[in-house]
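Let me begin by presenting the structure, written as structure tokens, before commenting on it.
All protein chains but one are shown at their positions in the complex.
In order of appearance the chains are A, B and C, and numbering begins at 1 in each one.
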Amino acid sequence: MKRYIAKRLLLIIPMLIGISFIMFTVMHLAPGDTASIKYGMNPEVSGSARANFDKMYDLDKPVLVQYGLWVKRLISLDFGSSLIDDQAVMAKITSRLPATLLLQIISLFIIFLIAVPIGVISAVKRNSFFDRIMTIFVFIGYATPSFWLALLLILFFGFKLGWLPISGMSPWYTAYLDSFDRTKDLIAHLVLPVVATAFGSLAALSRYSRSSVIEVMNENYVLTARAKGLSSSRIVTAHILKNALLSIITIMGLSLPALISGSFIFETIFAWPGMGRLGYEAIMNYDYPVVMGVGVIATFLTLIGIFLSDIAYAFVDPRIRVGGEK
Amino acid sequence: MNAIIEVTDIKKYFAKKSFFYGAEKMPVKAVDGVSFTIDKGKTFGLVGESGSGKSTIAKLVTGILVPDSGKMSIEGDIDIVFQDPFSSLNPRMTIRDIVGESLFVKGVNREEIEDKVVKILHRVKMKNMECLDKYPHQFSGGERQRIAIARALVTQPDIVVLDEPVSSLDVSIQAGILNLLKDLQEELALTYLFISHDLRVVEFMSDVVGVMKSGKIVEIASRQEIYSNPQNEYTRHLLSSIPKI
Amino acid sequence: MNKRIIFGIVIIFVMTLSAVLAPFVARYDPLKMDLSEDARLEKPSREHFFGTDNLGRDVFSRMVYGARISLSVGFIAVFISLGMGIFLGGISGYYGGWIDSVIMRIVEIMYCFPTFFLIMMVITFLGPSIVNVMIVIGLTSWAGICRLVRAEFLSLRERDFVQAAKVQGVSNFRIIFRHILPNAMGPVYVSATLSVGGAILVESALSFLGLGIQIPEASWGSILTAGKVYIDYAWWLTLFPGLAILITVLSFNLMGEGLREVLDPKLRERK
Partner (left out) sequence: MENILKIKDLTVTIGGKEVLSDVDLTLLPGKISAIVGESGSGKTMMSLAILDLLPDVAARISGEILFRGKNIFDMDNKEKQNMRGNSISMVFQEPFTALNPVMRVGEQITETIAAHKIISEEKIQGCLKGLLKMVKLSEDIASCYPHELSGGMRQRIMLAIALSCDPEILILDEPTTALDVSVQKEILDLVMGIQKERCFSILFITHDFSIVNMVADEVHVMKNGRVIEKGAKEIIFKSPENEYTRHLIDCIPKLGDERERLPESE
């Protein structure tokens, strides 16, 4: 088990290198090779930034050498500084990270807590009224353009009904509130972004949970459990759920990249002061150091998430935990 | 003696893959120094329990796998019939294409292929000849095994490896296939390597029998010797385990 | 026949047909502006089924032409990812060894990476255009199909009919194309159908962020985006394009799920 964890953890490093290399190459795809053309696209780039940029990327050297040097600096978490305002990239990201993590983790919890029960109930009561309704919900949820949903949410709950705030996380007035009201205000600001973020994954995961539970229900050991005279609740909780959870955990891990991808859209729509919006703005401004920084950190977070799901999997599955494969 | 197959001290180890990357230190010794010879026109029966390495021998002799060490000399063409007729026939090919493929890849022309395919299907006693344009799932297990035998024999090989050819069939079907194999051997002067876990079937089919355990042949002798006067402890144990009628 | 497949096919067929026959289906020139006060932001009516936009253009006509772009992005992107996925997955699964290791590492990277960010980067740096959008979506979405094809190849490679073909001296080329590939395609069809919907969604999200199709051409996503400024008093500008995307993606998903039910032996009744 320890070896398993260590190996999984070590795997993160080559993945990170591979992904950052792809991004690095993509940046060099931008038309023109020299820094001046890149600046030409954005008049906001200041003189000192240009100097920084040249230094940061050693643009006179071959791409591979440039990449090597960049990785060397990355080890000390030095992503250079922004071309727009000269701030250190790392500082910019760390100031935005908590907002993103808050939104993502809450969404993840909500997805898990709602989708799995929906899937299990639909599977156990297959073809019931509940199952049919949920199937329709799932198919629609899966096909809905999420940004469109976000717009509709803003239209109804923001403009028409005026129930919920539609943008930002903590406006200026929160400084004057006590902690209880501040939390209340934060929750109000979270509702719409969380709903928009969670909606698509919710549909996907409940569908997936349903089919994994059905698959497990067809296994011979479930027949054994029934032949033993166990009650149906015992069969579901002790035999079906734990086995179905194995594949659900895997898919949760694999859905993280989609969730992070969503953050670039939703943080922009809801003006959420997180890393996703930072990344989007950086791309639009050709702010390469920030783009690279956001890309690497986003990937790192995804990899950590997948690592955690691997650990959870190993924890549930004795074939990995105990070993001794026959 | 005119040995058509001569296998000397072949070995095949598989690196045991652990759950994720990296091989474990202890390889599985699937075949661990096996030697035997088969005379022309005879049947060599290879019997053993699961994991004994008998199927690996089939793959080594037919060239699907390459031995790590040892010598094999095989005089003549060789073909194979597998255990499971549900998996040994390509579900998306017609019977004509399945049986005729080995002729096709050798560049035999269309009429000749058709002719040979029809002849061999007659020979394995496929009852209706409308089967040519049908697909494997339209046949029963026994019929599929006949088709598999036809495929193996269409190029007129000298040697056929039969890897558990009746193990997944019902006993009443099994009898027909075993009889057919005996008939074909006589008509076409075939040499068989007959692999099975069932000592009774091996006794019925073989001239010489080898008993395998954990990658090694523990006893090898004529059929009469093995069944009436077994020398090895394990052979005796196996024989005593068979329920008697 | 499966109800879901029929529903999916009918809708996709109608959408595709009206996209192809756009000049006959649309009643107005999609680019014709009418800036007079009473022609702009008109509500849906008999004259203009889906109303008019801020420049007085007929939204229905724009959407019929937009279908051309949205659908072709979906189809071509999937075509690219299908080609790459089958090729790489096939050689990975059939040959194994170091080729397999290299390809699978790349696939894992694609899996663990928020690809949307990469797509945004590439489109921005290369400049947004329909062709770029198609290619980039295609090049970033092959990993799933690759893994699927590889898994099929790995298991089919060990099947007895492939082993038998090897014994009979059938060439690798023929084994791959005659024996393995036809048997591996079932799940690939399912995945490809579902991916078309996915690609349409990604294109619309890109357009929404201003990185997709550029004016004057329009996809459903960009029509929707242009309308979002007026969401408060011209709801039809966002509602109809969104619904069009939803219904189209839904049809592809239903068709894919239907295909899965038909093709997946696990879902069929057990013998």
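Assorted remarks:
As a convention for this text, a residue touches a chain if its C-beta (ideal position, glycine included) is under 8 Å from a C-beta of that chain, and two chains touch if they have at least 3 such contacts.
None of these values were measured; they are calculated from a predicted model.
Only one of B:11, B:134 or B:197 touches the chain withheld from this view, namely B:197. The chain omitted from view is touched by exactly one of B:49, B:75, B:207 or B:225, namely B:49.
Screening A:105, A:188, A:223 or A:304 for touch with the missing chain picks out A:223. Not every partner is drawn; the one left out touches subunit A at residues 219-221, 223-231, 234, 238-239, 242-243, 246, 316-319, 322, 324-326.
Summarising the interface, subunit B meets the missing chain with residues 49-50, 170-172, 174-176, 178-179, 182, 197-201, 203-204, 227-228, 237-245.
Keep this in mind: only the chains that are shown with their structure count from here on.
Computed centre separation for the pair subunit A/subunit C is 22 angstrom, with centres defined by C-alpha atoms. The mean-CA centres of subunit B and subunit C are about 48 angstrom from one another, to the nearest whole unit. Centre-to-centre separation between subunit A and subunit B, using Cα means, comes to 53 Å. In subunit A, no residue touches at least two other chains.
In subunit B, no residue touches at least two other chains. Across the interface of their complex, subunit B is touched by residues 159-161, 163-171, 174, 178-179, 182-183 of subunit C.
Here subunit A touches subunit C in the complex through residues 14-15, 18-19, 22-23, 26-27, 29-31, 139-140, 142-148, 151-152, 154-155, 159, 215, 218, 254, 257-258, 260-262, 264-265, 268, 279-280, 283-284, 286, 291, 294-295, 298-299, 302-303, 306, going by the rule given at the top. On the side of subunit B, the complex with subunit C involves touching residues 59, 62-64, 78-80, 82-84, 87-93, 98, 101-102, 105-106, 148, 151-152, 155.
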